[in-house]
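A quick write-up on the structure given underneath.
Note that one protein chain of the assembly has been removed; the remaining protein chains are unaltered in position.
Moving on, here comes subunit A:
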Amino acid sequence: MSITCTTKPKKTKWLKLLFFSLLIKPIITILIGLRIYNRELLPCFGPAIVVANHNSHLDAVVLMSLYPLKTLSMVRPVAAADYFFRNRFLSWFSKNILDLVPIERNTLTNKEDLLQPCHQALADNQILILFPEGTRGEPEQRQPLKKGIFYLSQAHAECTVTPVFIYGLGKTLPKGEKVIVPFFSDIVIGQPVPSAPNATDYIANLQLSFDQLAQKIKTDRYII
């Protein structure tokens, strides 16, 4: 199955906006409840990338819900095509509602081809949500980061990479669970990740940013 990434900048995606304003935003506000730190650091113009740790299917929709409706059309999560486009209903939902940027992680081996949809989206001044851990981990456990984010940031000089740390959604809807059990969740947004000459250093920078953000939740909450 091949997915063509059609990005039309400046186009309002009504279905997506309707879904978020009527369903996702109220559910997240009333049912789950978020504590957001440094909301002002969230990039509101593309091209930009938001990178976050990944423990739950809720991560992407919650990050999208942080955006006002007028920016939301430009915000798109990057996701695995083989998973999110595995049947017709899910494909339709992933394409029209979530507005995913699909990554063909199984069929393409060349990394330039793999990241092509992301390059295209960034070239169209969109804001990407990306999970460098690649997949959801066990609840509230972190996994090694993948290097794709480095190549993306290299290719788009003007694009900022903003780290976000999420705590609590992995308890609300962990991998393998079907029911949402509300837990108040924390979201910390950090300063853009500093650039680096090679992938290893860049990933180390990103890891350090995540560590600091995780620490921020701890120091704000707990008496140390």
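Just so we're on the same page, contacts are C-beta pairs under 8 Å (C-beta built on N, C-alpha and C of every residue); 3 or more make two chains touch, one makes a residue touch a chain; residues count from 1.
We take it that contacts and distances are computed from a predicted model.
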(message) I notice the complex is incomplete. Of the names "Phosphatidate cytidylyltransferase", "Carbon monoxide dehydrogenase", "M48 family metallopeptidase" or "Spermidine/putrescine transport system substrate-binding protein", which is the UniProt protein name for the chain that's not shown?
(response) "Phosphatidate cytidylyltransferase"
(request) Specify the residue from the set A:14, A:45, A:92 or A:184 that touches the hidden chain. (result) A:184
(request) Check the options A:25, A:105, A:171 or A:216 and report the residue that touches the missing chain. (result) A:171
(request) Pick out the residues on subunit A that sit against the missing chain. (result) 33, 35, 138-139, 168, 171, 174, 177, 179, 181-185, 220-224
